Structure formats: C-alpha cells, structure tokens
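The other protein chains are all here in position, but one chain of the complex has been omitted.
All chains are identified by letter, namely A and B, in their written order; residue positions are counted from 1 within each chain.
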Amino acid sequence: MSSRFDTDGGRVFGIRTDLIEQFVDTVNRDLKAKIGVVIVTLFVIAAILAPELAPYDPMAQDFAPLQAPALSSETPLGTDSFGRDLLSRLMYGARISLGVGLGAVLFGAITGVLLGLVAGFYGGWVDDLLMRSVDVMWAFPWLLIAIMLVAIFGQGVWNVVVAVGFAYIDDFARITRGEVLSIREEEYVLAAESVGLGDLEIIFEEVFPNTVAPIIVQFTVLVARAMLAEATLSFLGLGVKPSTPTWGALLGQGRDFITTAWWISIIPGLLIMITVLGINLFGDALRDAFDVREVDSE
Amino acid sequence: MSTDSLETSTTPAVESIDEPLLRATGLQKYFQTETGLFDRFLGEPTHVKAVDGVDVAVGERETLGLVGESGCGKTTLGRVLSRLYDPSAGTLEFDGEDITDLEGAELKRLRKRVQVIFQDPMSSLNPRKTAGEIVAKPLEVHDIATGEEKQERLAELFDEVGLQESHLDRYPHEFSGGQRQRIGIARALAVEPDLIIADEPVSALDVSVQAQIINLMKRLQDKYGLSYVFIAHDLSVVKHISDRVAVMYLGKIVEQGRKEDIFGNPQHPYTRALLHSIPRVDGKRKRHESLLEGNPPSPIDPPSGCRFRTRCPEYLGDECADTEPELRAVAGESGTVAPPERVEMISTDGESSDEHAIACHWLGKSSERREEQDPMT
Partner (left out) sequence: MNEPLLDVRGLTTSFETGQGRLTAVDDVSFSIEEGEVFGVVGESGSGKSVTALSVMRLLDDAGTVEADEVWFDGTDLLSLSEAEMRSIRGGEISMIFQDPMTSLNPVMTIGEQIAEVVRHHGDTGERTGFWSEMRRKYVTGTSTESRSWRRAIELLETVGIPEPEQRATEYPHQLSGGMRQRVVIAQALAGDPSLIIADEPTTALDVSIEAQILNEILELSEEFGISVMLITHDLGVVRETCDRVAVMYASEFMETGHVDDLFEDPHHPYTEGLLASIPRIDDDREWLSVIEGTVPDLIDKPSGCPFQDRCDYAFELCDRPLVEYELDSTKRVRHAVRCHRENERVRVDESGHVTDVPDEAVAALERRIEAENDASNDPAVADSGIRTDGGSPTGGSDEPERRGDRDEY
C-alpha cells in the first residue's frame, strides 16, 4: 500500500501512463494511425533484427549479377549489379537509414531544444543573439555543409548525421522557443518561482515537460525527412561509403540499370516512400494523443 | 537597480501600523513597452507606470485588501510585494529587514516566509504534474521534509485544505475550479509562511465555491496566524475578508484605512463612485446611474495632477489638474462628506480612524461646497 502516497501518478519509463493510454486510444480510433504504427513497427523490427532475419550476408557476391527478381525462392527481391542479395541489403539498409535518421534528428533536437529553451526563457538580448545565430544556420544550405564535411573528413555515417542534423537545429529551436514564450506566461511558472525554485529547475521541471508534445511530433516528422536527406546524400555519393547498404545508395546504384533491372531502384524507392508515409502517420497519431488541450476541455 | 529617481520621496503621511510585517515605501514598478529594434535606437523608451509610488503596510495576523479596476496595477503591486518582480524604485521591508534587493539564497529564504496564491486555478498549476508533486515541491526545495515525513505532511496539508489523500495522484485537469484553488492554497501553506499574497484568488470561481474558499482562507488565518494581502476587484469579497483596505487607481493608492473607514465612511470620490456602482442584491436600488463615465486613462501617460480627475464626478477645479494630491489623514480634516445614499455598508459613527487617508484635494476644503457638488448626496 505504499503506492497510496506515491506521488508519481503512474509512469512507465517516466512517461505518464495516461498519455500512453491516450495514444492507444487514438490508434484504436483512427485507421491512419493504425497504418502508421504497423509500418513503423515493421520497419524498426526489420532494422533491429536484420542480422537474424536477412537470408544472406549483404556484402556477399554469391549470385550472378542482375539476377532477375522473378520472386525466386532463393532471392525474393533479386540481386544488384554485384550479385548481392537485395532483400538482405535492404534490411541492413534499414538499420543505417533508421540510425542516421534518428541520430541526425537527435543531434538537431538536443541542440535546438536547448537553444530554444534558453532563448525563450530569458528573452531580451540572449534571445536575440541565439535566434539570430539560428537564422544564420538556417540560411546556410545543408547540402553545402554536407559537401564541406565530406570534403574535410571523408565519407562516413557520423558526417552524414552531423550534416543532416545541423539543418534541423533551427526547426527545434523555433518550435521550442515559441512554446516557451507562451508557457512562460503561465502562472505556474511564476508559482514555481514564488515557491523558491531556481532558473534551471524552472526550465527543466516546469517549462520543458510542457513543450515535449510538439517536439516529439516534430521529431517523428523530421526522422522521415532525415531519412530522405540521407538517401539524397547517398544517391549523390556524398553519404556513407558506397559499399555500405543504405536505401539511398541502393536507389542511386540502381540508376544505371533502370532499363535492364528496374527493381534495384524501384524497390528501395517504394520502401522509402512507404516508410516516410508511415512515420508521418505515426507522428500525427502522437500529436493527436498528446494534445493536452483536448484532454483538458472535457 | 534603482536608476529611476524617486519622483517625490515623501515620508508616508499616514503611519498606520507600529511594527508592520511588510512595509513598502515609495514603491514603483515601470515596464518598458515592447519596442522593435529600431525604436530602441530612436527616441525615448516609453514606460508603463504600473505601480507609481505606493506606500502600504501589512500587520501581523491581519488582512490588507487591495482593490481597484483592471489595469490599476494591483496585480503588479502584489508581485512586487512578493518579490516576484523587482521594484523599479522604493524600498520593501519584511519583518524589519530590507528585502528590496535580496538575491539568490537570501531571496529563497524569503520565499519560505512569503507565499503567493494565484488567480487562475488552472494556469497556476503545471498540467504535467500531479497535485501531490505540486504541493510537495516547496517541501523539497526548502528541505522541509523528505520520505515518510514528506508524505505525512502532504496528507496533512491536503486534509487541511479539504482535499482527500486519493487526490494526491491526480492531475490538475481532473479537479474542479474550487479544488484546484485548494491545491494552490496547500502549496502556499506547505512552507508555513507568515504572509500570503493572494491575487484574485476567488474571482475565477463560481459564487457558491467562492464562499468555500473565502471561509477556508479565514480559517487558516485564524489557525496559523497568517497575514494576507488580498487583491481583488470585487469590493464585497474584499470587505468580507479584510481588516484594512487600500483602493488603487492607475498605479497609486487613492484611499486607505480600516475596513470600517472604507465601507462605512468612504471619502475619495473614486471609492465612493466604485461602491455606488456595485450591483446589489438587497433590492434597495434599481437601475442606477453610473457615476464613473468613460474608462481609466492609459498608465503610459497618466493625467497630470490627480490621476482620477478625468473621470471624477466631484471635480474641484484647476488644482486637480495642476498638482498631485498626497495621501493625507482624514481624521479632523474638513472637506469630508457623509457616505452617499445607499452606500453605507457598515454602520459607523462617521468618524475616521487614524489610519484613514485619501489622496484628494477636497481634503481641507469646505464640506458644504463638496456636498453641493456631489452627485451622490
């Protein structure tokens, strides 16, 4: 019965159980949300379990190049120009795509949210300074940054993560700042000050938790965009090493064979499209579920 | 800090309480109006003079009611008094100590003795925290109680304000308006403060709930010997809970005194007109004329002389526009009038207490002449 005094109000891994329930509710109600959840789940499972599930080593050139896709029992989606199994490469590619997508957005989110919190909370010249810096970042073409990074450090996953993530700092900074500006006007922030909390405590205990919902939504949307960006970079040859299987690279490599072996390009292309759509639907469902105003106006 | 010069640093004309718990002298709070980048280079910044030279004092175990219309600066004054805002000028003393410029750890110590209750019971509670977490916060911040002890104290506090232990785990949106305000009161009470500044604590609540919260606040005052600064626009509520009352208009106090002075023998034209305009349930009046025409002027550029002169039903003459009247004791002065018909709310013998003061040029003038001119008598 110790829970009688437990003020944690039901949390799982720090997330309020009622928010989880709301999300489940939303998914149950909404077909689009269901589709999103299914696609994202399949994608994540494929990425995580690629070593277990993939029928072949994605680097092994076991087959004759450009074997027909013909849904053969050996290689369901055919092979690429080097005779590597496409299904296996796609599954491993999902790992890279997901990893780069999450990593880049995480990088952008942490930097941007911190900037936004500080700028919004303190206002004045701090706000001016930080947000004008963000403006400068925003004005800088991310593709140019990517080319610079590759030129300086060479190709690699981390460079892609930084190059792509850099472009998202301003999104997160702006969203967070906007939220903070309105939350700062709420009386509970003043109340926290009157209780004796310091600035850091107020920012992270009172302000930040109330900005989380739109940030999470933006996060999911940007993961989809980051995957596209990674694909673009790899397609252009600015991404990871050419032999590494990523969806963008696969798409790019198939370019030369589009007339003779359409599947090498088309299948990764379709997968990118479906996954991005799925993540967007998932993000919409999260937004619906986390909309506090809807809950409060009962 | 105090770059703004004290315009007229007068000694308070009225010394009301011998050893007040909180005393403000010449308190000012100016806000710079929002300006764009270019405005900052060009020309003078404009200021909203939200609080413009206020002297107030709150005694121990007593309630000071602060009334005025919206925009008169009462909320700002409350926030400066609780040191949530830094004063632009003037001094604040709490329990004999100068608290005007307290910072850091010292300010935190003050927070343990001065607490605030807010107007909007929804906006003043973090929607992402449970009621228990909200009330526990001050206990944690000030290392008052931890673990078992904290839980016991929480249960005690909830019981004290009329909530149940089962409410600890609920989120603000699961409560009614009255219950939310009870949570706000429990949070203020948690640190066992000496003074609570309550900013319109009942104006967002329904009438029947207002009574519950007012009674609760009175009971807590009796039990813990609290002092209150009770800010409200509703004169009936203020009259009910206050010992002393200060009436604010456009950043200044125009009349102050004991409750009996303000409601039994109001002297400032603004107070009198305000009392006259309250809709009354006693049925003594139907469809009255409004005595306050127009709207309060902007606090950015208040009228010269007496700030109330533009709406004053008892306008005296050029004097009102030329010089600003100071707050002066009413007792023994001429220029006073009987309370307007239907306005006497407390039967008094018409004598003012020592604390009764108004800022009006009629003081010292002829009472007969004022009576002739007064639309209320």
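The working rule: a contact is a pair of C-beta atoms (placed from the backbone, for glycine too) under 8 Å apart; a residue touches a chain by one contact, two chains touch by 3 or more.
Here the structure is a predicted model, which is why all the values come from computation and not from measurement.
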Q. Which listed residue (B:215, B:304 or B:366) would be found touching the missing chain in the intact complex?
A. B:215
Q) Among B:280, B:328 or B:365, which residue is in touch with the absent chain? A) B:280
Q) Tell me, which residues in chain B touch the chain that this view leaves out? A) 69-70, 176-178, 206-212, 214-215, 218, 233-237, 239-241, 263, 273-275, 277-293, 295, 345-346
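Going forward, only the chains that are shown with their structure count from here on.
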Q. What whole-Å value do you get for the distance between chain A and chain B if each is reduced to the mean of its CA atoms?
A. 51
Q: Would you tell me which residues of chain B are touching chain A in their complex?
A: 79, 82, 84, 108, 111-112, 115-116, 118-120, 122-130, 132-133, 136-138, 141-142, 151, 154-155, 165, 168-171, 173, 184, 187, 191
**Q.** Residues of chain A defined as touching chain B within the complex
**A.** 4-10, 16, 18, 186-188, 190-197, 201, 206, 209-210, 292, 295-296, 298
